[in-house]
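Only one protein chain is missing; all other protein chains are in place.
Every chain is named by a letter (A, B and C) in the order it is written, and numbering of its residues begins at 1.
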Amino acid sequence: MALTKQQIAQRIAQELQDKWYVNLGIGIPTLVANYIPEGIEVEFQSENGLLGMGPFPIEGTEDADLINAGKQTVTILDGGSLFDSATSFAMIRGQHVQLTVLGAMEVAENGDIANWKIPGRMVKGMGGAMDLVASAENIIVAMMHTNKKGESKLLKQCSLPLTGVGCVKKVVTNLAVLEIKDGAFHLLERAPGVSVEEIQNATEGTLIVNGEIPEMKL
Amino acid sequence: MALTKQQIAQRIAQELQDKWYVNLGIGIPTLVANYIPEGIEVEFQSENGLLGMGPFPIEGTEDADLINAGKQTVTILDGGSLFDSATSFAMIRGQHVQLTVLGAMEVAENGDIANWKIPGRMVKGMGGAMDLVASAENIIVAMMHTNKKGESKLLKQCSLPLTGVGCVKKVVTNLAVLEIKDGAFHLLERAPGVSVEEIQNATEGTLIVNGEIPEMKL
Amino acid sequence: MINKVVKNAQEALQGVENGMTFMLGGFGLCGIPENCITELVNLGVTDLTCISNNAGVDDFGLGLLLQKRQIKKMISSYVGENDEFERQMLSGELEVDLIPQGTLAERCRATGAGIPAFYTPAGYGTEVAEGKETREFNGKMHVLEHAFNPQFAFVKAWKGDTAGNLIFKGTARNFNPMMAMAGKITVAEVEELVEVGELDPNQIHTPGIFVQRIFQGKGYEKRIEQRTVTPKI
Partner (left out) sequence: MINKVVKNAQEALQGVENGMTFMLGGFGLCGIPENCITELVNLGVTDLTCISNNAGVDDFGLGLLLQKRQIKKMISSYVGENDEFERQMLSGELEVDLIPQGTLAERCRATGAGIPAFYTPAGYGTEVAEGKETREFNGKMHVLEHAFNPQFAFVKAWKGDTAGNLIFKGTARNFNPMMAMAGKITVAEVEELVEVGELDPNQIHTPGIFVQRIFQGKGYEKRIEQRTVTPKI
């Protein structure tokens, strides 16, 4: 069974390490906050100027002056802090944020990522994505393995305009967990009940399968 | 009569304009704060992170955490603000400070200034002087016209290592007020009772004397 | 203390002309200079270049200027949520320069800080870096980015005093402090204008030196784009 979006987030949450500052993109990445493993402390950074982002406010307490990068009303936890956009991206560019989780339209076997622009269609902009992928030490891409037409989004080479070059090291899809190194996707885990063959068929880029591939534990 | 240091400061204070932010260097420039003309508002910036610097504290109220760039205990006026050194020099480099007054060992007819280093002698460093002279729109140099040996400090060319190039536009000495333009010192005013000839004799650099030179009014 | 107070938005915007370049603070609709935007609409100035992280929504924020076709060019990092924007952009009426958000923030700061140019890794190898100088530092490629040159910056603060000192609230701070540094003339509108001495000098986010004009704003709508809440139990 391919993973649901919630399950992709759940699997990514297992990658969190104690004392990490984490930036979560819009979409599936946002859901990661719901699955922080017991016994570890992480802090979420929102690039519009917030550290220690908490859950959505209780109805009636929402504050127009307290939003996240997705423009959603949020809260701030005790020990959090507020700052301007230049300081926020100083944190990101200066590699003070240990992990970035974001979505992608395409990822290539060399670690390139494309997630901001489809030529001929309305372009909304890259927001903070280019700063995040150019700087983060750890980038996990959360995405569907294939597009709606069933075509692979894990490619030999990105066809869309790039967001960053050679920066993605890990991809968690609805079918698999993969590591990118030496110019190839290395299969680490399969979604429960999904075969290596299915993953192979859904992957256009070079897929390295080394030994027995375990199922994910969720 | 040549001016006293207090009088040099007094003459420089006449150059202050309403709503100007001003950075005063150590020595004679510090005294300028005592002669702010009536009816104008200026604010003093201290490059260690203070705007709205006030007078020395009343004995017994001095605070180790509130000093000026000369490491003297000071006060902060209502409406003042505190900030870090990067922000302080953002103000200076970004030309938000309208006037810098500082001392000099030598000034040249092309506007070069030397005030931080004498080869072979102990070098204490330039502090913020290089940032100030490289950025300020208005720089007034407060200095003695000659050194202790009677040699001119207003030169054709600086002999000491430079602090900044072509940046000084006005010099107020114990003998004269001079403007630097077109590669020469232009004599604007004489100290009361000091003759043009005396000033000429004390000036090594090119001195332009155009018409009648008035005495300073103090 | 130098007094920066002007009566209202009208007085604050004196000198604004067609064809000028402005910076406008805010992230989404959070922390935007509502009063200044309304006054820009009233003035009807056109051919504007607006540097702002976003472009508002159809009927609020910079969307109001877009409706009246007052903007010639937008310099932003993200411009979704705006149908009129999309129409003008696709029809070629509106020029759009998209910039990585961190680069945008740093370019604003550089403008105010007298740094004409700096290197950032953001955008290297992408179309954002096309035609720009690139260079390796510490084994990593970087792009040379430059300061802006805006005539006016319009920012919105929570509290301000008559000397122009500003304090922002929550994430309404965002781009406002850097843009306040960057304007040749910086106009600050505040929810609460107080006398000097009422703000703790240690807590001021933007020192008054960066602000040329300040006024007490009025009628703040502070619209929320995505009202996300946890139900009361």
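We adopt the following convention: a contact is a pair of C-beta atoms (placed from the backbone, for glycine too) under 8 Å apart; a residue touches a chain by one contact, two chains touch by 3 or more.
What you see is a predicted model, and the numbers here were worked out from it, not measured in a lab.
Listed residues B:N48, B:N138 or B:S152: the one in touch with the omitted chain is B:N48.
Within the complete assembly, B:T163 is the residue of B:T100, B:T163 or B:T203 that touches the hidden chain. The missing chain lies against chain C, touching residues 106, 110, 113-121, 137-138, 140, 142, 146, 167-170, 202-203.
Take chain B: the residues that touch the chain left off the picture are 46-50, 55-60, 62-74, 76, 82-86, 88-89, 92-93, 112, 122-131, 134-135, 161-166. Within the entire complex, the positions of chain A that touch the omitted partner chain are 19, 21, 41-43, 45, 51-52, 76-83, 86-87, 89-97, 135.
As a working rule, only the chains that are shown with their structure count from here on.
For the criterion of most C-beta pairs in contact, the winning chain pair is A-C. One simple way to say how far apart two chains are is to compare their mean CA positions; for chain A and chain B this gives 56 Å.
Distance between chain B and chain C, defined via averaged C-alpha coordinates, is recorded as 36 Å. With each centre defined as the average position of its C-alpha atoms, the distance from chain A to chain C rounds to 28 Å. Among the residues of chain B, none is in touch with two or more other chains.
Within chain C, residues 109 each touch two or more of the remaining chains.
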